[in-house]
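Here you go, one structure.
The complex appears here without one of its protein chains, the remainder shown in place.
And then subunit A:
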């Protein structure tokens, strides 16, 4: 046990003292926040540029009433100038584009005859915005034509919010679903990233010991199994420290940066979406979106999620990192790892895909359920399902399968590792690995 402690300590320090590790620890969050800030900055710049639109309305049914100026778009009525003159002016002057509305006999024909001229091709969302303005106006005109009172239509608008309960009496709302998706997705993705980064780090550390040829010296003092376990735990500890530092730095930066640059966080929320979308979202979430969301996150079974996160995190990491260690032992250098990496990466990536595409839409559907039992994907998929509420026996079954599998994977990996670390020169294939597993000690 003392030796295991020594190995963990060395592996941890070797990793933590590594220059690239230190650089990545401090640079990654800066880069991440920096990228976010850059995107925000560019978006802001983009929006600050006001688009000047002119329109020529020969139909006479549109007015400034329809084309209200917004923060980013202004409209000017050029009807008097005529179509040709307007086009020329727009082409020469500092305008974004010209909307040409012809005179037509019916609204239906008119709806499909409006033209927009611009120097650059406009974005889809921008065109959508204009189209919806036009549609609303035309619809209202038609409604009036049918003799329907617009004010009554306005007054008849009603919004329904069906409250959802499960049979244990917990209330579930759409906001809760959003909160579940965020919490589950974050947990699953975190696990995926961790396994990927530090699993391969275990593998690289094994390869390093092989290429530097120190391995025989070490295993004349300790059991290969101890060395492998020490490596897995040591790398995980370094990883946890790194994730922790990342978390702190990102938290601090996201608090400090907006203050320094005077960025309004609530504005950041709202500027991304058009007012109409905001309206729709508010309706969906039932008002007070952000506050509601935070409340729902806090209402999730956080303790249960955290406890299970620890279990799945441990199981998933042990399962994959032991396999990574075995790969490291089976090869002489990193370029040879590819053939063994693929079958390990596949279920890992599959887990993330199933998580983000299936669980979010149908957390209790057959695909979600099956993949949350399969040990190679269960740590990711089950973590994403848990916030939606999963029966205890399902979790028990999934954890049981995971534990059995990671114990056997550690056992098999140890066998491959033990033989592999002393094999040089020959490129191992799957047949060799199978042979090594069957060797007696």
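Assume a contact is a pair of C-beta atoms (placed from the backbone, for glycine too) under 8 Å apart; a residue touches a chain by one contact, two chains touch by 3 or more; residues count from 1.
Convention: contacts and distances are computed from a predicted model.
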> Can you pick, from "ABC-2 type transport system ATP-binding protein", "2-oxoglutarate ferredoxin oxidoreductase subunit beta", "Potassium-transporting ATPase KdpC subunit" or "Glutamyl-tRNA(Gln) amidotransferase subunit A", the UniProt name of the chain not shown?
Replying inline: "ABC-2 type transport system ATP-binding protein"
>> Among A:44, A:119 or A:435, which one touches the chain that has been omitted from the display?
In response: A:435
> For the full complex, which residue in A:158, A:217, A:259 or A:303 touches the chain that was left out?
Replying inline: A:217
> Hey, which of A:6, A:182 or A:305 is the one touching the hidden chain?
Replying inline: A:6
>> Residue by residue, what part of subunit A touches the chain that was omitted?
In response: 3, 6-7, 10, 14, 18, 208-209, 212-223, 422, 424, 435, 439-441
